[in-house]
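Sharing a structure below in structure tokens format, with a few things to ask.
A single protein chain has been omitted; all remaining protein chains appear in their positions.
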Amino acid sequence: MIIHLNNSVSAQTANEIGEHLKAIVFKEADYYVLVTPFAQKDIPTSVQAHVQSSWPMDSDIQLASKNYKSELRRIRWGNTEIGGDTDNTVVIAGPCSIESWEQIDATARLLKSLNISTLRAGCYKPRTSPYTFQGLGLEGLKMLAEVRRQYGLNIITEVKDSSHIEEVIEYTDIVQIGAKAMYDQSILRRCGEIRKPILLKRGFGTTLQEFVQAAEFILSGGNSEVILCERGIRTFETKTRFTFDLCGAAWLKQHTNCPVILDPSHAMGYAYGVPDLAKASVAFGCDGLLIETHPNPKLAKSDAAQQLDFEVFTKLMGDMRNIAVAVGREII
Amino acid sequence: MIIHLNNSVSAQTANEIGEHLKAIVFKEADYYVLVTPFAQKDIPTSVQAHVQSSWPMDSDIQLASKNYKSELRRIRWGNTEIGGDTDNTVVIAGPCSIESWEQIDATARLLKSLNISTLRAGCYKPRTSPYTFQGLGLEGLKMLAEVRRQYGLNIITEVKDSSHIEEVIEYTDIVQIGAKAMYDQSILRRCGEIRKPILLKRGFGTTLQEFVQAAEFILSGGNSEVILCERGIRTFETKTRFTFDLCGAAWLKQHTNCPVILDPSHAMGYAYGVPDLAKASVAFGCDGLLIETHPNPKLAKSDAAQQLDFEVFTKLMGDMRNIAVAVGREII
Amino acid sequence: MIIHLNNSVSAQTANEIGEHLKAIVFKEADYYVLVTPFAQKDIPTSVQAHVQSSWPMDSDIQLASKNYKSELRRIRWGNTEIGGDTDNTVVIAGPCSIESWEQIDATARLLKSLNISTLRAGCYKPRTSPYTFQGLGLEGLKMLAEVRRQYGLNIITEVKDSSHIEEVIEYTDIVQIGAKAMYDQSILRRCGEIRKPILLKRGFGTTLQEFVQAAEFILSGGNSEVILCERGIRTFETKTRFTFDLCGAAWLKQHTNCPVILDPSHAMGYAYGVPDLAKASVAFGCDGLLIETHPNPKLAKSDAAQQLDFEVFTKLMGDMRNIAVAVGREII
Partner (left out) sequence: MIIHLNNSVSAQTANEIGEHLKAIVFKEADYYVLVTPFAQKDIPTSVQAHVQSSWPMDSDIQLASKNYKSELRRIRWGNTEIGGDTDNTVVIAGPCSIESWEQIDATARLLKSLNISTLRAGCYKPRTSPYTFQGLGLEGLKMLAEVRRQYGLNIITEVKDSSHIEEVIEYTDIVQIGAKAMYDQSILRRCGEIRKPILLKRGFGTTLQEFVQAAEFILSGGNSEVILCERGIRTFETKTRFTFDLCGAAWLKQHTNCPVILDPSHAMGYAYGVPDLAKASVAFGCDGLLIETHPNPKLAKSDAAQQLDFEVFTKLMGDMRNIAVAVGREII
């Protein structure tokens, strides 16, 4: 159950009520919000006088539910904005990993030329083998900061475990929680404390219920800016890297109030399929896309097979803009 | 290995060579085609004189492979045509099951008003329980024939097991092999003998490799008109009925020469997600869509949750036509 | 809802009531049984006088449910018996495909020497490619009949589609419905009409609910002897052929009244793992096992990787007998 307390209720009283109801407490605007386990359906008489309004819920998808707030959350970074009453579809692009200044500089120039506002590049790579390239780490973060300074681009990069979360929070405009880190509650809780947008990737073995419940860890910390990202789930089909769950994305659009970003690059795993999937995603009506592009995909140190070269990516941007117009949206 | 024999080779010689090579033999235009297990990589010296051309293959996806014929197969029924060098995307619509003349007549009128050429409706329903509605059977087929006569619509309906295959072949313009029947070799082989287009649905537990190999049973019978239909696979995610495998569809487009039709209605299982998935499918560049629509979905005797009412469907048709233009295709 | 009519009710009245209630009707012992869709929860007043007893059910798992009959069904063929109050675990063994008289004769001699009563061998193979060995067909069935005559072994073989069902019914002691044929209602309904045990394999993409509902097609035809066989489901893990669903088997034991047979050979797909899985299956408390063994697995024309040679199989039989004793069961 979600409870908004009267704005006259003090922090101390709010916390006492929270303890009484085994609720999580956070402040929103000028009042306190309590979230109890969903099994709670009634407000005790002793508490009722403090309550402004309340929402009984039918699962632990609570703050993210359309049954609580039906309007789409508005998320803003720099001059970029998605959700709310915008019809914006943001394209976030860049290489899987930042590998060198030359690579990221070339990519930044491409993005600027295409009017793209936000660059993605991994610094800490959640590789499955210890014997392969593990990312540039802090050195990469510093290069990204330099890209921002030189080109005015916003930056998004991934937290893969909690060892480097403070660095990522410091350097990026959007914090991306990777698919393999999305159950990590110390990361989720830390992201609840900050005031930057969080892009939460769905784990490839994660149900929609669990995925949105992970978002609840962030939202119930008081950070209202959570973006959900579908990036492919693991199924019996192995001719493609993952299976892009557009049905799941349709469910998220229908039932949650968080913007949905789609990542066709990781879902497909092969460059040949990415443009068709990206175009499909725009027509589907997503709030944004993550697309991997690299100046020379063959030489990429990670995910070489799935990154688009600049020519294909440039052509795709044009196609996506046309489709966006056809469905009443705008690519930003 | 696929082998085209010289057109001077007689049926008897072709069959002798076929037996020698453990090959399947069929006639195409004026020459015989042999398909051996793909492990065969060389043509025996004794046979070489009869061979016009040959294609060693790397799996038992042979006749359907772009490595054999890179151009997309052209499929035609009535005045409708997909594949080949057309940029057509056909919309095939209608109710899950034919339930009454009133129901199918209303649907036919809607389709005509929207310039849709082909009506779908199930007569033999592959229900999972014996205790629910099983379809109208032959009576339904006869109603569909009457719809064709009155409205000039083409008809597609489903074979669910071999007990009624001859009836379906007789009454329909396209034979649909259902997802649960697609491993049935007596059905596949019978469809190889006829000269009507076959729409082969992927089983929900079927790999892409197996799916296309099922098409090989039909193609190697001499029927070159096979359409592949992705309709959702079964995964761990159960908030939606199935998981729409657009990555798989991208693989099919890249690797096979068969047109690909998508079925968002069965994938999603809930009407609310169907329009967004259908729009995505058009932008993806599929050769066609199967969409379920019913004059009164709430009263439908099967799949009530996933059928669109006429108002939503009509709106969707307009949206899809706009998207098709944006990607250089035409909705027919 | 399942309804037992009074034994004084005539066939005509039973059918009239059945039509009224949209029920399936069959005769059991000296009374008629009706099964309505499970949504039916009450018996109309006009019918009550004819009713001996009734069971409202909570899903279309009805006749197979322990909520209807809690005792395990007793299944008998030849002198072999499983289920009921026996503690028997039957081992059914033999090659994937019957390939020659020498092969099947050698296998039959091995089985006799190990006191195994029932031989399995496929005649019609549901291969996924048209370009590979498709089975000996009727010729194979005749060899199996000869094996029965010479060795007194019972025979089980598989129906893969309805084109050859009458032949299989004629020649075998148990009719096996293959994993790819288990949704085929013409096969299921035909098996409901006969009086031989049916071994129904779970499809690799089939939920437990659907699997047991397929059994309902047979049971509601009046054939009470249905054995359920778990043989591996398709999951994201591809280092083994399938994933053996012992959790699912535990669910079947808990909720249904049909004996459960396990097939570790198909689940694993590799001979090295089969003995450990077979031993696990015995300790688990299954009612039987299907195990593939072949005089020379390397030369097998199908499933070569997963068949045990005679030495390994003989050793395994001894191990399984020891485990059976430890869990209070007997290998037959």
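Some notes on this structure:
Order of writing sets the chain letters: A, B and C. Residues in each chain are counted from 1.
Just so we're on the same page, a contact is a pair of C-beta atoms (placed from the backbone, for glycine too) under 8 Å apart; a residue touches a chain by one contact, two chains touch by 3 or more.
Just so it is clear, the structure is predicted and the values come from calculations on it, not from any experiment.
The shown chains contacted by the absent chain are A, B, C, with contact judged over the whole complex. The omitted chain makes contact with just one of the residues C:Thr80, C:Ser97 or C:Thr243: C:Thr243. Note that of C:Ile43, C:Met268 or C:Ala300, the residue touching the chain absent from this view is C:Met268. Within the whole complex, the absent chain has one touching residue among C:Ala29, C:Ala49 or C:Ala326, and that is C:Ala326.
From the options A:Gln213, A:Ser281 or A:Ser302, the residue with contact to the unseen chain in the full assembly is A:Gln213. Check B:Arg234, B:His294 or B:Arg321 against the missing chain and you find that the one touching it is B:Arg234. Listed by residue number, the positions of subunit C touching the unshown chain are 205, 207-209, 232-233, 235-248, 250-251, 253-254, 267-269, 272-273, 276-277, 279-285, 319, 322-323, 325-327.
For subunit B, the list of residues touching the undisplayed chain reads 205, 234-236, 238.
In the full complex, subunit A makes contact with the omitted chain through residues 23-24, 35-38, 60, 62, 126, 128-132, 160-163, 180-181, 183-188, 203-207, 209-210, 213-214, 216-217, 220, 234.
The rule we apply is simple: only the chains that are shown with their structure count from here on.
Farthest from subunit B, judged by the mean position of CA atoms in each chain, is A. The copies subunit B and subunit C differ by a rotation of 180 degrees on their C-alpha atoms, rounded to the nearest 5.
Centre-to-centre spacing of subunit B and subunit C amounts to 32 Å, using the average Cα coordinate of each chain.
Taking each chain's centre as the mean of its C-alpha atoms, subunit A lies 48 Å from subunit C. The multi-chain contact residues of subunit A, meaning those touching 2 or more other chains, are 205, 235-236, 238.
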